[in-house]
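Below are the structure tokens for one structure; questions will follow.
One chain of protein is taken out of this complex; the other chains stay put.
Letters A, B and C mark the chains as written, and numbering starts fresh at 1 in each.
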């Protein structure tokens, strides 16, 4: 229950530093009998991996995952599933020169304030490398949700810098390294990234995630609401500064008469609520969005201090994506899947035998 | 650890339905020796209370809180602090006619799907009345934070419908029932609310909360980040659909060179990050914002279904605020205070004896 | 997750001091649809109540429980069930004279060391009065277990001082105020208690609890074992110094060939294990036992210190049972029921849909 575990019943405990021997995680609480192999985790790890295109950091980590426990004869046994990913390309020398100088907008300074020490190699624990653990753990949740409940969790890049992207269909998303839903606009993104690289700059991004097929009834009405736990899980991703469910901040200027999801026997008339009402899933698509800040590690010089509080200057020259949002889609999907899986088990604990007098209505009705 | 408890070490467990005998809560984990009386809780309850002006719901609840345990001789003893607020003005007849018809954008339908039953009187557990419990529990956290750490948690209305309000100073905020930071614009808000009432409509709002004086080092770096727990706590408030920390969604279009909070011995040069980096407090002001959707209970008729799934029509004629955001400020403050208090205790558990070689730098430096 | 909550999914949060306004609790996580009224809680409270015979403390507390939430139309709704018991007969004057003198073998001294202060009235939080909360919460668990799973949790007095009592049948247990399973030996107990009263002394006791009808599969194999959680719950009862499962300490001198519960299609050949193997229920009766130390509050003078550490003498003359074990049976039953209920929900979360290729064998076979 310390800070490196997420989930109440489907729990992922994460460990590892960017340039230590290995990173990894332990998934506790997975139901037995789910067919599972390392390839199931590897698939999403490969989607997230650095070095998949010239547009993301060139660090070459095969990110080869190894399952240490909890799987026997091709299926989960109900015991903890531990997995590790060895760190094979640390190149710590890249970081040596910045060892005692704090990178602005990074966790360097706060780690020193909190712990009085830190592993400076590659950001140590605060490195985005930890997100590989989320992706691996989330892959287990995704697989269960898909196979047992027919739930599909998918994300895409909705905006990068000033470029707003429209979701047209899911096919395009997986066919480019940016998770861009409009194939024809990929060259624009490439041009933006090239420009940022040239300028020694970076930009922010918006990623949206949709979960289809989620049954109604998931979420605890007060505090541990489904949307509250989604907000927690998504805000915990490095660089995220905002989370929206459904219409998000657009609701501020909406009128109650416009923003209603009316109920009809044929389905809801709209999905402004993003699939959650009163903290509980409605049976409609869960829709959420995150805002990711521009990459903080950029080669343009900045003022900073060193470990003793003295004035310094810094230019970060390591291998870094000019937009962290590019690789964030699989991570955001993983966090959503972890939350849904946890709430499915929580629902089953308390309400597995409930028979409602009220029939379920279909998700959304175009009326 | 079920869904009605918030916090790991400073825990608030909430109970109660809108029209049951009472609502209340139990705060477990409060340090001993904090001077505390019912008046300390009552103050914030009065700020949140319905009926404080003609612009909020006219339900007349004195919301008189009674402490049942955990306080002796005027101070906390370290044992659980239970408090109750009796429900004295239920007027359940208002709700009888809508008992078997689901209010759109309310939790009625999802409660029936999840639990197979519900207490229909006034929304039961899903009523905004539960937020009084948050406010009472949060008042204890606020008092500790203020007296022991010098932390001040304050919020204000930043937008209502299309009216954007600028924060000029804190004095104005407490002098009007809307927590509006611009005294001269209160008539505009009154006019807006009158218009909504006449139109049988409602609108959304944006509330911002600032916590000053938070020491650096609060927050667990992975998953239980300070910002992640803030997002959880704020998103758990009824009607909230979005949460921002620092610059929030504005970061999407920012450049890395513009969005940096550089470090100097004189302080940070800016506070885009909203006082949190890598999930840990920086010592700067914690800044967060929430989006509240328009009140769902409006007298304009809408399509819906009844408990057996049949087509129905509904017009909600009970006593409801035309904008839930008006009374949300003390609630949002309470949630921020609960999270800060919990993380202060978590910090003390792990790091109380850390002496950092790095000096603290001042919050923000106007440079 | 602070110290006054028990359970992971079926959670009881307890509050209250012996002589404060009230004691009470919140049960969170109870499945919806369980028929429940105050009478269901009152029944076990009456079994535990002081003043039921001349052999237990003469404090006259009606212990009238009031449910504040979570029950509607005679059934649980799935939301938190809060209940309170007002303190109506405090007689604090009894305690005034010992206010600043620590009672040996009581928590007075350690409360002062831990919290630096304490509510001295009647032992405050450390009073056995808190066990009423356990009994009320446990009554909810017991009712669910009985009605939904056919599980029966019953206890009896197995030894008081040197008097060993043999369990012959359950009928006798409820027909005397000592929960003595041998009706004919009740006069011996009465004589013992009279003698202790005369001598200004007290004695210990052994209480055994049996849970019949528990399905196999409850308990998490590592750490949160069913027997580990039973040990936790039972050791948390005031005055308990030992816990046994199955044969308990008798196993030390046993041989492996003698102590085996062999498996046959007709059932287990014995139940040395007390219904738990590898931390998981076997389907046999759960058998556990506790040792309760002699009442510490006795009128025979003892050396002690006062709040400033000075030498003092104390004679406790309040109303106290000469053997705390007399009233412990309903409390021990409640703790066992709370643990079983929690593990039933935990089992359902992870394993509700498991179909085992191995048939269940009957509990025990007299062979």
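Definition applied: contacts are C-beta pairs under 8 Å (C-beta built on N, C-alpha and C of every residue); 3 or more make two chains touch, one makes a residue touch a chain.
All figures in this text were calculated on a predicted structure; none of them were measured in a lab.
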Hidden-chain contact residue, picked from the options C:227, C:285 or C:333:
C:227
If the hidden chain were put back, which of C:65, C:292, C:326 or C:345 would touch it?
C:292
Listed in rising order, the subunit B residues that touch the chain left out are 1, 8-9, 29-33, 78-79, 221-222, 345-346, 348-354
Kindly note down the residues of subunit A that lie in touch with the hidden chain.
1-5, 7-11, 13-17, 20-24, 26, 28-29, 32-33, 66-70, 72-73, 75, 77-82, 84, 114-119, 124-125
Residues on subunit C that touch the omitted chain in the whole complex?
1-6, 8, 14, 102, 104-107, 109-116, 125-126, 130, 159, 161-162, 196, 199-206, 216-225, 227-236, 238, 241-257, 259-265, 269, 272-274, 277-283, 291-296, 298, 300, 302-305, 307-311, 346-347, 351, 354-361
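FYI, only the chains that are shown with their structure count from here on.
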Relative to subunit C, the most remote chain by C-alpha centroid is chain A
Roughly how many whole angstrom separate the Cα centroids of subunit A and subunit B?
26
Could you tell me the distance, in whole angstrom, between the mean C-alpha positions of subunit A and subunit C?
45
Nearest whole angstrom, what separates the Cα centre of subunit B from the Cα centre of subunit C?
38
Touching two or more other chains - residues of subunit C
1, 8-9, 29, 32-33, 78-79
